Structure formats: C-alpha cells, structure tokens
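Only a portion of the chains appears, each positioned as in the full assembly.
In this document, chain identifiers A and B correspond to the written order of the chains, with residue numbering beginning at 1 in each.
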Amino acid sequence: MSRLESVNDFVIKFANVNGTGSASANNLFAKAIFRMGIPVSPKNIFPSNIQGLPTWYEVRINDRGYLGRRGGIDIALSVNPQSMAQDIREVEPGGYFIYDNTKPLDLRLLRDDVNIIGIPLTQICNEQYDDPRQRQLFKNVIYVGALAALLDMDFKVLTALVGDQFKGKKKLVLPNIHALELGHQYARTHLDCPIGIRVEQSDKVGDKILLDGNTALGLGALYGGATVAAWYPITPSTSVVEAFEKYAKRVRIDPGTGQRNYAIVQAEDELSAIGMAIGASWNGARAFTATSGPGVSLMSEFLGLAYFAEIPTVLFNVQRAGPSTGMPTRTQQSDILACAYASHGDTKQVLLFPSTPKECFDFGAMSFDLAERLQTPIILMTDLDLGMNDNMSEPLAWDDERKYDRGKVITAEQLESGVEFGRYLDVDGDAICYRTYPGTHPTKGAFFTRGTSRDEYAVYTEKGEAYEANMLRLLRKWDTINEHVPPPITHDCGRETDTAVLFFGTSEESSREALDSLAAENIFMNAMRVRAFPFNDEVQKFIERHKQVFVIEQNRDAQFRTLLMAEFEFGPDILKSVLCFDGTPISARNIRKQIKKHLNGDNVLPLHRKIASIRAGESQ
Amino acid sequence: MSYQVPKFRHPGLPLNELGYTKADYEGAISTLCAGCGHDSISGAIVRACHEMSIEPHKIAKLSGIGCSSKAPTYFLGNSHGFNAVHGRMPSVVTGAALANRELLYMGVSGDGDTASIGMGQFAHAARRNLNMVYIVMNNGCYGLTKGQDSATADRGSATKKGDPNIYSAIDLCGTALQMGATFVARSFSGDKEQLVPLIKAAISHRGFALIDVVSPCVTFNNNPQSTKSYEFVREHSEATGTIDFVPLKKEITAEYQAGQSYEVTMHDGSSIHLYKVDETLDPFDRRSAISTLEEHRYTGNILTGLIYMNKDSRDLHEVMDTSQRPLNQLDEADLCPGNKMLLNINASLR
C-alpha cells in the first residue's frame, strides 16, 4: 500500500471526547513540535457543550511556515468511538489512522488505502492505573508518547516541556513523564517506527511564540492602560477578559495597599456591559468590553449612542459563525456590516482587523489611544480561529517610552485660563472636539452628554441646521480617522500583473500560501492586507491599479466587498469574491480553487445568484 | 457653558459653606409641563445639594429617556450630565462610578425607564450595591410618549384617556429590597419636607440608595381614577416617620425625644435622626422592611419615608477592593507593566 512520506510537513488530527482533558495533552504535542523549531498551527474544533461530545484538535506542521488550514488529514489519531467513522473517512489516501485497539476496529470502517495503526491505550491504562480519572487523563498522554516514537520526535523535548508545564506542581511531573514513556515504549516495541511521516529538529521558528489571540488581546488591554473591563460571558470572547484578569491580578495590585488598580465587572448582559464601558470612558478611564455573536447585536443601540455622542469606546468582537446563535464554536468573519454600520440611523464605526496574536496585542493596546484620540467606538474584529487557537506569532514587545495618547481633553487650568469650551466645537478643523472629564472645574467645563441632537455647546436643540452641521462634521471626522488607523500592508509579487488579492484578519496565512502555490503555476498576483475601516487611500489606489481584485473573506454575503463598494467609487466588476463560511478557517486549497475558477471565467452571474447555485466553500 | 440661563443673583441670598447660593445648583429652565411633579423633585435635589454644600462639579447626574430623564438638564448646571439611552442609565453609572469613585452619582429615572425597559439594569445595580443615589420620578405612566400605563401603575388605576390597568403593579421599593439595595425610601414630589432630608441621607449613604418618589403627571395621570394623582397620594400616604439630616460637624441642637427617635451616623460622618411613626417598622432590619411594605401594599396605602437602611453597607468598590485613587487618575507608571514582563511572557510561550 502507498504511504505518505514527508518530513516536517503534514496535518494530524486528534479525535477526542470533550471534558476528558485531551486538550492539554494535544497541546503538549504541538508545543513539542514547536520547540523542535518546526512551525505548527494547532486548531481546536470543539462542540458547544461541556462534556461527552466529539472534539478535535487539528495540527498542521509545516517547515515552510504555512500556518493556515491546509485541508485534508494525513494522520488521524482517534480515541473517540463516536466519531471514528468520520475520522477514518477524512484521512488522505496513503495516510495513517491511529486508534485505540483495545476494542477491535469495526471492520466496516476499514479502508485499504490508509495505514491503520492500533495502540491498546485503554488496556495499558487499565493495567497501570486504578483511578478512573487517571485512566482517562493519562490515556491522552500515553498516545502523545507513542506519537513521539512514531514521528521520531525528540523525546527529551517532551519531558522538558512537562517539567515546564507543571512548574510548581512537582508531583505531577513524574507521573506525566511516566505516561509518555509508556506510550513511547509501546510504540517502539510493537510498531514500525518511525512511520513515513516524521519530524526533524529544525530552525524555522526563530524567536516566535505560540499564543492565542484572546490572551494577546487581554494583554494588549492591560498594556494599553485599561482599568475597567465590563463583559458578559460568551464563546469565543470569554477568554479575552479572563486573560486580562489573570494578568491584572499579577501586575495591577497596588504594592502598598494590596488594592486593585483595575475593576472587572461581569455585567448582567451585553447591553449593560457596553453601557459600563461607555460610562467609564466618559468619566476618563480606559475601558473596554468584549463579545461575540448575539452580543454584537445587543450592543448596537449603545454603539449608536457612542458614535453620535462621541464617547471613546473599545469593543473587542471575537467573531463566530452566525447568524443568531449560529455555530457558537466555529469561526467566521461575518459581523462586518453589523459592526461597520452598527445601530439605526446614519453611523459609521471604526473597525480594526488584526491577523496575528502580535497584532491582537498591538491593536488591542492601540484601540484605547484611537478611541480617546478619535472619540468614537473602536471595534476590534478578530475571530474564534485567531482568538482561541494557539497561533505562531512574533513575540510581543512594548516601547517603555511610549505614552498613552489621551486625546483632546481640556483641563481645569486651561478652563481657568479662559479657553473657550464647546463640547462639539471643531476648534482644530479636524472635526474632533475637546471634552472635559466630569469633576474638572467647579464652574466651567460642565456639559451634558446625550444621544439627542444638540448644538456645538452640547445644548439640546431640534434645529435641523445644527443637527445637519453636526452630522456633516462627523463625516469630516471620518477623514481624520482615516489618517489614524493602521494602514494596509501590500505584498508586491514582483511581476507585471493586473490581478490581486485583498484580504484581512485570519485569511492572511492561507492567502499567502495560496498565492505561493498559484505563483508556482505561473499565476502571479499582488496582495494587500487591509487592517482597518475606514479604508486608507492606499486601498483605493491598490484596487485601481488592478483589473481584478479577489476579496477573500470568511462569510457568505461578501460583506467586506460590500463595504469596499460602498466606500469607493469604482465598479464591483473589479471586485471578485473568494468566500468560505462553513465555520472552518478558510484553507489555502479552497482559495486557490476559487481563484482559478474565476480566472477560468466561471463567474459571470450576479453575486448572490451565483453563490446560491454553487457551493462556495469547501468543507474539508 | 451649556447653560445660558441668565442668573440674577440677589445679594442677600443665603450662601452655603462653599459660598454658593442655591442658584448655583440650578440648571436650565425646565421644559416640563407646568405643575409636573418632576420639577418639584428637581427643586428638592437642588436644595439638598446646596444645603449639604456639595461642590457642584463633584456630582455627576445621569438619566435615561423620558420626561423624568430630562430633569437633570434642569438642575445642577455646573455638573456633568449624561442622558443615556432608555432604561440603561444604571450601566452607564456603573462604569462611571468604577472610573472615579470620588464623584457623587445622582441617577434620575422614570417608572417606565426603570420598571420596564430598565428592570434588569436597575435590579443589578442594586444587587452590586453601586454607590449612587437612584431617584425614580414615578408617575405611573409614560409621560413623554403621551400617557400609556407603566409597570408601576396600580391595578385598576386609569390614566386620563386609558382603560383601568389590568396588571399587577411593580413596587420599586420592594424590588430594590429583594435585589439587595442597602437604602430604600419612598416619598412624594409634593412633600419637600420629607423629600429633602431623604435625598441628603441617600447622598450620605455609601451604597445603592433608592428613592422612589411618587410624582404626578399633570397632563396624563392626575385624574380622579388615577392612584398616582396629587389628590390620591396626599390622601393615601402614610409616613414611616420624619427624618432629620444633620450634616457633618454640625452640632446637634434640637432636642430629640428618646424612645421613638434614632440617631444614625452615616459613612461620611453626618447623621440622620429618625422619628418613627409606624411602630411595626424597624428600618434597619430588612425582614421588617419587607413585611411592613407588603402589609401596606395589602391595605392599599402608600408607605413613605425611610423604609430600609443597612448601616453596614459595603459598596461595590469596597467589595471589589479597588484602589482608593480613582482609576481614571492612574497613569502609565501605575498601569503598564513594561517590556520586561513581556520578555518573560514571551519566554513562557516558547
């Protein structure tokens, strides 16, 4: 039988039952590979449930550093009878299927184009452990040990990692190492090691780190000086505030008093959470909230208020698959329009699109500067894929000289010295006005914040002209905002071409890989990664330079493309869509396939008709 | 800045300790209907703040949407104000209070704003014992949208144009007690002598202080079939007692009769004196407060005055153990752990 052969280049998928502690064992595996200097990209695929349902952990190992989803499984390691049929089906021909053969495999599942490897995990556990919980936990560690032998991993890396992971919990180190050894031993004794796929020490990760975007965001908020966090639990954004809290507990305790230099409130719902963030920002603290899915809809009324009353507001939206409750544990980039035009009436909201943990950290911290400088909500748009998976990333860094940009705030001294203050008076001509913090001055500088129309001195008015002037100033402000948000990043392919791709957020890795593989077929395209809305002029120029631009996004309705069309004055014939919305991160194969289909001229129907008649994404 | 009401300052007007006249605590001219109860409450707030010599800019006044929620524009013109969205004032106050624990938060709301759309936020602000004064201008109807029944309308009560209300009424005092509020009082817009000291006590209290003020809507709900009309309330209210507020450092001059009179020292050092009328109520015992309230509900009387106060109240900041320095005054040095820690974090992630 053919068998896949490769070194440092494969996809392995673990199939487990959730609530059994498999995630940490699988993580041990991924991190060990990473420590061997090989780029990895693990993705946790978990159900919206706590215990007993199938869960998967897909790890891509790739020496060339492609970190997006590739599509296809080379090795499946399945310890979950519920999903075994599906797991074995997904293996590429020539691939490997590793399973717990304490119970024999159902013969109907057998595939003769796949290499089947049995390890009697349950049996080993039952022999070694009496406690049922231990049996369950160590089973996972044992298969990691076995994998080390099968893939020719450096066993010392694994044992060192265990030491690091249980630092402070010494008692746990030895039993875990023992379990690793059990698996390792078994494989070396009973199985053909290594298999065709294996790993070798490499040097491709440099000083990179392995970190999930939500933790990076929480750290970004911490470094950005956030003192108030108000939130309501929801997957996949919950861990943003949890990370913020974890680190705040370490570094934000006043050494003298033991008191906290931060406040975190679990609100009663998302309406309240964003209300709190707005109230705190209004009162001069840096505040944020984080949410996902339905939370975004619930926050829309307040987002409209913050836009119109110009209150700095930071919202981290970790997107998941919608609409409604949708697929709460799957990824998508489908809140683009809901956020860009959040709330009734004419609004335009600022969006940031990080694509790595490093950018989550940077943009996370920057959000507060932007919110206060621009006096408007800043919505940072990440997603489950980036937020909840360990992503390889540049290390985090902070310039210790950096000062927070607190924006335009008038002080008591300035008021005292007779500065004219009108809350909505465009003094500097950039359409951004000065504010005062409550409590600034006994008799000067007070104003009334409201969601109703008002004049430049914040006095209530129903005069159409005053309302209109204010709305037009907000439009002018949009141009100022444009100058402050992070610019796009362009990759020139170095050849003459009139075709390009444009993407944002987590489509980056797969897009880059797809471009490389298209280049290998002599299809050359320039690329731009957009990092913010409003779109910088560069975006417009980039699109204008090309005859066709593929907009890659992870939603059904090409929402980002709609935004590009609404903001610029060129025809949609230029903008073609590459979409994936089945809840999995878009893969390089999928992008390549869709682009080639377009280039072959398959795409002449109007967009929505077309999508309806073909399947846009691939689920594999 | 935003208040351009020309103020004629009579030279002989009484000054408070800070040297301010009452006019310094006033706001823009009211646009509410002539005779609206809400304006009287605004007046009581002005008087309480003036008499307590609170620096006007150390007050933040916040509200939702409604005639009642417009009121903050009409008092405390030197304080920052915030008209939030309908029913969501409590969350905005929560955030504001977290940001700066040193201001006094004066929340104003309506019965629609609080008991309907705002029920959740109201309940949870009370539960968290947020340090604020929460005044409901309760007229049993939706004034600004022209007189629909609100959730505090009594069963059988009818507004000017409406049918008798068919639903059971929500008692905001009872609700606040259930939720864990630490100061609960009820009053009547027409009774300034009771209302002003209650507001003062609420201000001095550290924690969530609700004053549910029955405040007739003259335009839509002051008719004979209404149980929130001036006449009905005058006839059916029963006070728990009278209350006297004695500011910090003031010597107690009046003679207080022992037995029915209680002196209570507030967190800020001021004190209140209570003269009880209703012997069954012990306003420092939640059980007593809850059952007395329910008893009055049963008999159809409106219990006014201080209904409950928790003398050991610990507010949100205290239970959260947040820094004494307001969070909005912390800077980079306090907040940013610096690059060194990142180096450690990075190392742990390899």
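Throughout what follows, a contact is a pair of C-beta atoms (placed from the backbone, for glycine too) under 8 Å apart; a residue touches a chain by one contact, two chains touch by 3 or more.
Given the structure is predicted, the values throughout are model-derived calculations rather than measurements.
Summed over the full structure file, the protein chains occur with the copy numbers A x2, B x2.
Everything below uses one rule, namely that only the chains that are shown with their structure count from here on.
With centres defined as mean CA coordinates, chain B is found 43 Å away from chain A. Across the complex, chain B is touched by residues 34-35, 207-211, 219, 222-223, 225, 227-228, 230, 247, 251-252, 254, 257-263, 265, 267-269, 271-285, 287, 301-302, 305, 395-400, 402-404, 421-423, 436-452, 457-460 of chain A.
Looking at the complex, you find that chain B touches chain A at residues 1-4, 24, 28, 55-58, 60, 62, 72-73, 77-85, 88, 90-100, 102-103, 120-121, 123-124, 128, 317, 320-324, 327-328, 330-332, 334-339, 341-342, 345-346, 349-350.
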